[in-house]
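Left out: one protein chain. Kept in place: all the others.
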Amino acid sequence: MNSNKLISFIKNNRNAVVCYGSFLAVVLGFSVMTKGQIFSAYNLKSLIGQMCVLMIISCGMIFMFGHGTVDIASGAVAGLCSLVITLVLNKTENLGFSIVISIVVSVLLYLFMWFVTAYLGLMSIIASLAVMFIARGIVTYILSLNDGRINIMHYNLIMPFKSDIRLSIAAMAVVIIAGLILFNYTKLGKYCKAIGDNKLSAIQSGTNVKAVMFWCYVIAGVCVGIASLFLLARGGNVGKNIGAGKEMDVMVAVILGGMNLNGGAKSRMEAAIIGTITYTLLANGLTVAGVAQEYITLVKGIIFIVIIGLTLRQNKTVREMPR
Amino acid sequence: MEEKRKLLIETKDLTKKFNDVVAVNKVSIKINRGEILGLIGENGSGKSTISSMISAIHTVTSGEMFLDGKKYTPSSRMDAIDNGITMIVQEAGTIDGLTVAENIFLGDEKRFIKRGIVDGRKMEEEAKKALLSIGIEDIEPSATAAMLSFEERKLVEVAKAVYYDPELFIVDETTTALSQHGREILYKLIHKLRDDNKAVLLISHDLQELMDNCDVLTVLRDGNLVETISKDEFNEDRIKKSMVGREIKGDYYRSDYDGKCDGKVIVRAENLESDTLCDVSFDLKEGQILGIAGLSGSGMHELGRAIFGLEKLKKGRVTTFISDKESEIKSVKDALSNNIGYISKDRDKEALVLPASIKDNLVLANLSKMKFFITKKTEKEFAQKIIDDLNIKCSSMNQAVGELSGGNKQKVSFGKWIGNDSKIIIMDSPTRGVDIGVKTTMYQLITELKKQGYAILLISEEMQELIGMSDEILIMKDGAISGRAQRSAELGEQDIISYMI
Partner (left out) sequence: MRRNIFKLLVTAALSVSLLTGCGAAAGNGAGANDGAKEVTTIAEETAADVNEATGDTYKIGIVMYQWTDSQGENIQKFCDYLSKNMNVSFEYESTYYDDDAQLDCVENLISKGCNAIISGYDTNIVAALSTCEEAGVYYAVALDQITEEDLAGMESKFFVGGTRQFGGDLNALGEEYAEAVADSGVTHIGGISFPAWAFSDAPAIYDGFKNKLSAAGITVDELTFASGMTADDIQQNTKDLVNATAGMDAIFGMSSGLDFVYPAIQGSGIKLIAMGYDTSVASLMDSGELIACGNNNHTQAIASCVARLINAIEGNSYSDSAEGKYNEGSIVNGVAGYPVIKNKDDLADYQKYIIPDDGANGCVTAEELKNCIISNNADATLEQLNTLTNRSLSDIAANK
């Protein structure tokens, strides 16, 4: 009887089980494999720095995935924003101003996506594809005028965002807490999930879909704008690949966290939080555990398939349902 | 006659479990050739599950089935069709992007392949024949399914099912989706099949329909077979009683015949015109149940949408008078802020968010009246009150609405609007696909709402329901109001139908 209960508990909470299960598995697995080395003070500090960018973007993206938009522009927009911060910083040496400009640029790009999706009726993924190309194109063009790389003339201004993990922790804490509150305890989050599940029904229940999407895009934009600062601080300069592929990292991370990319009621902010930690730990732990480079991709692939396979099974009706 | 009927299908101790829940418990029935067997029972009584096992949609947990005396274990739906068993169901069974002909011959295209290419014209000719054989003339085989109305699509499915010369034709709660016209076609068809010595299994909530059409009725309750009644023993009260296992009182609908309403006008529709509506005007008063009757395509559903601000109006205006404040309804937002609630006909696709919990669904319509920050406690208290008030049966308020039975789903969609202080509720086909037990509760609820001063616009395809519940009935035809009927004991279906056609 007890084991039956456990099985049905696992079945009903598969998302959470995958989310925390893979997290615990990775934590425990690596603490054994590395003989506790991943918990060394230095490595914990590194981990926090390594997960910061991904964490901030992922939290923002939950609002996008939650209402059913698969955004693939986040990496490119983050890259462009890093470039913007660098250019403004090199001109004005004013850190605050450059951050504000970065957030503004990011939010504007996201609002462009919102406009195209909400008013021109284009599929949201196409809009984000377009923005991805625009942002990537601008970065490539400006860099090609500058020997392929732009250095930050006053790296010391922005270096604390890399070296002082109190800043990383503070930024993550603010984003996580704001995300948890907004997504779980406000109208915005509830409308967002309803749209993800059933737009028609959401409309008939009084959801102003355009307005809700507006705010979701703004939140995503703000998060990407903030994350760009940390991305740049960790990069130290702007190269042509800056931010490339971050959108995929975000997706893998939230899937590891048990998120369904179609959004809806099962969307959880925890997916971004735990997923990001698991994802970062995985990359870090494999190296620290001394897995040979030749096998790392393979091992990562196997772990992803196992974990994602577990998550995806929830979408199919495994059990027969009465008609 | 009786002796000639030959046994086609027999089930012995047929049982189906979904996880731990027994849906069908050791049911043994016999379906004879040349016979229309009706299955009746409340929602969750196991009717659909039995038919689904016969047509191989569901697997069998235990028990046996025999077809023509031989053991029958279908492996797939195609296998069932090959054995001469076809079925049409309540939900849509056509694919929007395909043409009518392609839908009819889906999975069987190889018959029309000539030199590696599907011969579209031949397929359409054959489809036309299939449609004509059940008496449908106005559906073009080359039209895409998406262009057809729901009823027409259902009829395409019927044509498909019958085309394959079924030995057993199962009609699973399909008639609720059909207008009178569509039903006539279906009735004619099943009678013809019976006369051709085939068997028909008819599943419906509509007792009158079953009594009119079936030769034998099997009553199910909670997955158990209660009794099998032959035609000469049909008696409405007896059947109802055996279905619910308790006495159903006479006042199934409202018991009074007082159609007078002295309440203030709370909604006024003036000269509404849209793509389907044509100069529609009416007043809805506090404490009034205003029924809207019509055939599908008459604009009755669009009228409901228009009052809720969902339909684009070319002319005219909808005005509400809440607490003597006059406001025009131009959007859903206006409707909500002026206390209008709307229950769509398509409960699963429009009215409810199926994957979300009961709590989330109930809270959703009320969000605009809540503060920006919403604590778990607020949500819980809000949802619990409605669940208690409406007696929604669920394992917890966190259960997904999609897991509930039809009746409880509908209670949730009622609850959404009752909970958010709506004064005006538009109900489009509120009892569609709901069993008698729940219907009774619904009618009691609607009557209660009326007493509390709610203004109710009741749109329905079920004539009896409108006559039984409404203070006044507006009958629609071709987008306009073609007649009005006041509540009275003498009002009959014929009085209304005459305005509809």
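All chains are identified by letter, namely A and B, in their written order; residue positions are counted from 1 within each chain.
Note that contacts are C-beta pairs under 8 Å (C-beta built on N, C-alpha and C of every residue); 3 or more make two chains touch, one makes a residue touch a chain.
Values in this document were obtained by computation on a predicted structure and should not be read as measured data.
One chain is not depicted; across the entire complex it touches A. Although one chain is not drawn, the whole complex shows that of A:G179, A:G235 or A:G263 it is A:G235 that touches it. For chain A, the list of residues touching the undisplayed chain reads 9, 13, 16, 20, 23-24, 27, 37-50, 53, 143-144, 146-148, 151-155, 159, 162-166, 169, 231, 233-237, 239, 241-246, 274, 277, 283-284, 287-288, 290, 292-294, 296-297.
We adopt the following convention: only the chains that are shown with their structure count from here on.
We define each chain's centre as the mean of its Cα atoms; on that basis chain A and chain B are separated by 43 Å.
Interface of chain B with chain A (complex): residues 18-19, 23, 44, 48-49, 52, 57-59, 89, 308, 310, 332-333, 335-336, 342, 344, 349-357, 360, 363-365, 367-368, 370, 372-376, 400, 416. The residues of chain A lying in touch with chain B in their complex are 8, 181, 185-188, 190-191, 193-194, 197-198, 200-208, 264-266, 319-323.
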